[in-house]
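What you see is the complex with one protein chain gone and the rest in place.
So that you can tell them apart, the chains are marked A, B and C in the order they are listed, and the count of residues begins at 1 in each.
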Amino acid sequence: MKMKKAVLLASLASFMTMPASAQKTAIEAIEEYRAMLQDGNPADLFEAKGEDLWKTARGPKNVTLEKCNLGKGPGVVKGAFVELPRYFADTNRVQDTESRLLTCMETLQGFNAAEIAKIPFGRGEQSNVTALATWIAAESKGMKFKLSQDHVQEKTMFEVGKRLFFARGGSHDFSCSSCHGEDGKRIRLQDLPNLTKNPGAGNGFGAWPAYRVSNGQMWGMQLRLNDCYRQQRFPYPVFGSDATIALGVYMGVNGLGGESIAPAIKR
Amino acid sequence: MKKHFKFLSPALAILLAGCAATVPSGPDLDKLTLEIVKASFRDEGQAKVDRLVQDDANRECSAADVAGKPINEALGKSIEEANFKTIKWPSDGKFLGDWKEGEKIAQSGRGLTWTDAAGSENGGNCYNCHKMDPKEISYGTIGPSLYNYGKLRGVVDPASPDAKAMLEYTWGKIWNSKAYNACSNMPRAGHAGILNETQVRHIVALLLDPKSPVNQ
Amino acid sequence: MQTRRETLKQSAVLAGLLASTGLFPQYALAYNKGAFEAKSLADVLKALGAGAPVESKDVVIGGPDIAENGAVVPLTASTALAGVKQVLILVEKNPSAMVALFDVTDSVEVNFSTRAKMGQSSDVYAVAVMVDGQALYAKKEVKVTLGGCGG
Partner (left out) sequence: MADPMRIRAQAAGDKATVRVLMSHEMESGQRKDAAGKLVPAWFIQDVEAKHNGKSVMTAEWGPAVSKNPFLQFTVKGAKAGDKIAVTWKDNKGETRTDEATVS
């Protein structure tokens, strides 16, 4: 909440030069509206669903996910979210929360991960992945991001993520950085976190999964990035693809030390 | 080896795992990024993977952003010159359309995403980044305020010869923003086919017509 | 403390029990379809058999001045008055005006919050229908803005 205020003050300062004093009241009113929604975040519903899914025997093998290794050992959930994405030796790749969940669903439960990756967001097993990610994030709520950069693949993915973040393209020449490269900017009325450093990187990256009030949907980071790319007029990023994971590493490392507030509530 | 869920193409796996001890050098990272992009995106609706191909402006400006430095001055100049040449001036010599139509285009952020129907009318996305009509409180701040755009630039009568230079600049900036600033954040509305000539005319009117709410 | 999972299990059992006993027989009949289809405050009150609306300082409508998103607008209706039978929350410019109706008992405070959809900027109302049929209301304007990239 404090961080939010700071961002707000920064953007207010930039309005000082503008003649319309009504603007300040509008911003305050919007801030009031957001505060009203904090109490009673429907993300709670998805969190409860995710916990249940984790502990329920499912899939062709009819087992639970309770032995899933999210990086801190089989079954350790608390604190895992703030260290993801990270390198996993068993798959020999860097994975984020959602792609790692697919690995566990395949190896432990016998699901076909590649098939789940193809399901549109919000349907079938995809909505279960989102609920699971919501619960996993909630178990680390309030903890500080501490992604590892020890493994060469982790460092490499950071560098790739940085290049992707600044990559301009699509019909509108947008990059991630067009909206998220500077402090105190807004698109329409939405504050845009500067994802290249804290506090923006920690706040922005650390808010997802989040409940979107505009459509009443729970969005994980994969869908957040997917919809950013949609608005950027880019082609479609494949679920769990290396581009999305590299961006996760870039934002997460930029947000080191920032507090994870996921699951949050967003416009 | 047990088959695991992965997206890495064989080439990537070699690049990533082959040189296991060290992070690749800059040019290798650029190459790896291109490989990863190729493996990570697919066509969806009208948004095809060919949109990932960068022209000189996008490639050089992205590289400058990664380096955290402004673009080399001479390079920037040549990008601006090349982009200036792409500007299509109004075929009938008329720069000014209807500001009321311009306001509608400025409000709309639709078009060209993979969820938009191909061929549907595109918006200008103007309010996403700019303040324009002060009655619209939901405006972005990525670009500068355009409130009183024409008034502040002394455009009293758009038909007068005094106003010609500003009409041309405004038209050109909307058509291809990179003609004036190589690494501008602004889309190249005309050049990229986002807005057609008629729509650009309406936006110019929204900005320069003394009757437009932008200039009240 | 009960874990969430235990709560879930328990609720599932409860839901089963209730389903078998048949729920809400009285409400299924009593749902005020007419009131929920009415277009204005006056018509809603007519459908409920209440009197004409009178503005009152004793009734409070809570809500944002500006809603960033019309899909979710938090609204609160409350009053400290005694003798309240029903509390209504309305959005004047919605296709049907009434959002929610709460039946008050002595066991709850006359203070209810929920969240409403709003298609456009509009006046919103809190109405206290008294035991004698009197309808007291408070209203405020809520502006709905367009958010996001508009795409």
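Assume a contact is a pair of C-beta atoms (placed from the backbone, for glycine too) under 8 Å apart; a residue touches a chain by one contact, two chains touch by 3 or more.
These numbers come from a predicted model, not from an experiment.
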Contact list for the unshown chain, restricted to visible chains: A, C
Options C:Thr79, C:Asn94 or C:Thr145, residue touching the unrepresented chain: C:Asn94
Hidden partner chain, residues of subunit C it touches: 2, 7-8, 10-12, 14-15, 18-19, 23-24, 27-28, 30-32, 36, 71-74, 76, 91, 94-96, 98-109, 111-117
Where the missing chain touches subunit A, by residue: 39-42, 44-45, 48-49, 211, 213, 216
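One rule holds in what follows: only the chains that are shown with their structure count from here on.
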Whole-Å gap separating subunit A and subunit C, where each centre is the average of the chain's CA atoms: 34
Whole-Å gap separating subunit B and subunit C, where each centre is the average of the chain's CA atoms: 45
Distance from subunit B to subunit A - Cα centre to Cα centre, in angstrom: 26
Of all residues in subunit A, the ones touching two or more other chains: 26, 187-189, 231
Where subunit C touches two or more other chains, by residue: 66, 145-151
In the complex, subunit C residues that touch subunit A: 4-5, 8, 64-69, 71-72, 74, 143, 145-151
Residues on subunit B engaged by subunit A in the complex (per definition of touch): 2, 4-8, 12-13, 16-17, 19-24, 29-30, 32-33, 36-37, 39-44, 47-49, 51-54, 57-58, 61-62, 65-66, 112-115, 125, 127-129, 131, 134, 137-142, 145, 147, 178, 185, 187-188, 192-194
Partner subunit C, residues of subunit A touching it in the complex: 25-26, 29-30, 32-34, 36-37, 48, 51-52, 55, 187-190, 213-216, 231, 267
